[in-house]
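Everything on this sheet refers to the single structure shown next.
Complex shown without one protein chain; remaining protein chains in place.
Lettered A, B and C in written order, each chain numbered from 1.
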Amino acid sequence: MTILYFAWIRERVGISEETVSPPGNVTTIAQLIDWLAARSPGHAAAFKDRARVKAAKDQEHVPHDSSFLGAKEVAFFPPVTGG
Amino acid sequence: MTILYFAWIRERVGISEETVSPPGNVTTIAQLIDWLAARSPGHAAAFKDRARVKAAKDQEHVPHDSSFLGAKEVAFFPPVTGG
Amino acid sequence: MTTADQMNWSVRVHAERFDPGAELNAFTARNPNAGAIASFVGQMRDFSRDSAPSGAPISSMTLEYYPGMAEKQLSALLTEARERWPLDDASVIHRFGTLTPSEPIVFVATASAHRDAAFSACEFVMDWLKTKAPFWKKETTDAGGTWVAAHDGDTMRAAKWRNTKS
Partner (left out) sequence: MTTADQMNWSVRVHAERFDPGAELNAFTARNPNAGAIASFVGQMRDFSRDSAPSGAPISSMTLEYYPGMAEKQLSALLTEARERWPLDDASVIHRFGTLTPSEPIVFVATASAHRDAAFSACEFVMDWLKTKAPFWKKETTDAGGTWVAAHDGDTMRAAKWRNTKS
């Protein structure tokens, strides 16, 4: 599964994309955040303030309590500021 | 005092403009309409349906029950249809 | 709001065809720091709502207007818009004379730091223009010329702004 990072979340993690294989007991976006946050100090810094982290599963906005199972890509980013 | 006519009111009256001197007992727009309507069959046709006649006193919209005294020009026209 | 700002606010009523894109670019160019620019173009349609039979093709339209009062009413609308919303600038162009289908009739543009102010003011100016600006449309179809009737919907849309402040 591909994980994508954008904006200051990308800057803190230090990479824009990585391929991961979380264990079977990690099924929700919130659990995925916990699991990713343990990967490096950069990940931890990026996910420190969960309220400011938005997620998309296969390019659709999803809440933190939803399942990501079956996703090809999951993206994490701050609230959007386009327009 | 100058009277101006526009759109189908102008077409029915047959002229776009005339100078008139109504008598002293004619003071409101409604009375002016009555007085003008008696000037010709064209005027009568133009003012037949009062609900469809709008008035302006010196280029400001005014209701029929208002006074036109002091006006340099009074205009009569149908509801506007610009834009 | 300084006098210099207000000098830009513009009302134009003329017979010549105008270019909406060129007008929009001129408007944005004179407001380089307005984050939000809303605009509206009213175009002449090629079929009638009013003529019998309804939907008859219109070959041309003639817009009659009241010189002096039209400019005055449009300026008053922009002033009213400026009092209601935090605008940087506003512009309105309205044509008179003979038009053919798909020609632009009216253009309204508003500039603001705030998107909602720009949208609301632009819609307000159009809604009130429809009930206050002294213009009258006469459509020409094969059946002859027909004065367009005013629409109740326009009066209702204008009325909704009476009790609305931003």
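As a working rule, contacts are C-beta pairs under 8 Å (C-beta built on N, C-alpha and C of every residue); 3 or more make two chains touch, one makes a residue touch a chain.
Because the structure is predicted, anything quoted here is derived from the model rather than measured.
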(request) Please identify which of the visible chains the hidden chain touches across the whole complex. (result) A, C
(request) Using the definition of touch stated at the top, determine which of C:Val13, C:Ala38, C:Ala133 or C:Ala150 touches the missing chain. (result) C:Ala38
(request) Decide which residue listed in C:Leu63, C:Ala81, C:Leu99 or C:Met126 touches the omitted chain of the complex. (result) C:Met126
(request) Among C:Arg12, C:Arg84 or C:Arg157, choose the residue that contacts the chain missing from this document, as touch is defined above. (result) C:Arg157
(message) For subunit C, which positions touch the chain that isn't shown here?
(response) 19-25, 28, 31-47, 101-102, 104, 113, 115-116, 118-119, 122-123, 126-127, 157
(message) If the hidden chain were put back, which residues of subunit A would touch it?
(response) 4, 6-8, 10, 56, 59-61, 75, 77-83
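Basically, only the chains that are shown with their structure count from here on.
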(request) Could you put a whole-Å number on the gap between the CA centroids of subunit A and subunit B? (result) 72
(request) Averaged over CA atoms, how far is the centre of subunit A from the centre of subunit C? Could you give it in whole Å? (result) 48
(request) Let me have the rounded angstrom distance from the C-alpha centre of subunit B over to the C-alpha centre of subunit C, please. (result) 26
(request) Find every residue in subunit A that makes contact with two or more other chains and list them. (result) none
(request) Mark out which residues of subunit C touch at least two other chains, giving numbers and ranges. (result) none
